[in-house]
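What follows is a single structure, and I will ask about it in a moment.
In this view, the complex is presented without one of its protein chains, the others remaining in place.
And then subunit A:
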Amino acid sequence: MKLTLRVWRQKGPEDKGRMVTYEVDDLSPDMSFLEMLDVLNERLALKGEEPIAFDHDCREGICGMCSLVINGTPHGPERATTTCQLHLRKFKDGEVVDIEPWRARPFPVIKDLVVDRSAFDKIIEAGGYISAPTGSAPDAHAVPVPKPDADRAFEAAECIGCGACVAACPNGSAMLFTAAKVTHLGLLPQGQPERDSRVVDMVATHDDLGFGGCTNTGECTVACPKGIPLDTIARLNHDYLKAGGKR
């Protein structure tokens, strides 16, 4: 099959950037979206042109490294699927496909489709951890966790920190990511000591980094490759109001 790609090319952080059109033929519908870019890059290299820079790592949908806004949708048209797990069979032969990077001020473009997502690390540093004593690990069943809590915590812990929520949000907010961490740790007994400071500090850091405010539009949860539910944000707000009352 054949695709017409319009890809965001940007030489570096200071470059203005532009969409560049590439005709790519001889593609198999069984290729993943990233394999298709690999093929294009090999052809570009043979012609002596600069290959397109894009992020990828595990290519199994679990690492959170791949990104790409495909035809205006982060990770492309298939729900709950990362770009690396997206296949060309989801596209029509001859289709025009626009590929852009995540667009948000706290995610500056490094090159082409690669953005710097260290802003997420700063949010994690602000409170996305638990205090654990050193020494040998305690028995896994030493602290009982109610099953529904464990399930919800696990659901939130599925967040791979890819940033699709920010890319999709009309406000450029990272609230779904922040809420996933607050929910995941706040539901478990090990996360209780820092429960109040965690939510307050993580939200403050989120705002300082220049992410927008959440207006509950729900775009994030639709784009999320792990389907983190919107009510995790309600849980974050609940914890935030409670923590504020205690100060």
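Following the convention adopted for this analysis, a contact is a pair of C-beta atoms (placed from the backbone, for glycine too) under 8 Å apart; a residue touches a chain by one contact, two chains touch by 3 or more; residues count from 1.
Following the convention adopted for this analysis, contacts and distances are computed from a predicted model.
Undergrad: What is the protein name, per UniProt, of the chain that does not appear here: "Sugar ABC transporter permease", "Acyl carrier protein AcpXL", "Leucine-binding protein domain-containing protein" or "Succinate dehydrogenase"?
TA: The UniProt record for the chain left out of view names it "Succinate dehydrogenase".
Undergrad: Just checking the interface: what residues of subunit A touch the absent partner chain?
TA: Per the touch rule, subunit A residues meeting the hidden chain are 6, 8, 17, 19, 69, 71-73, 98, 100, 103-106, 170-173, 210-213, 215-219, 222, 229-231, 233-235, 237-242.
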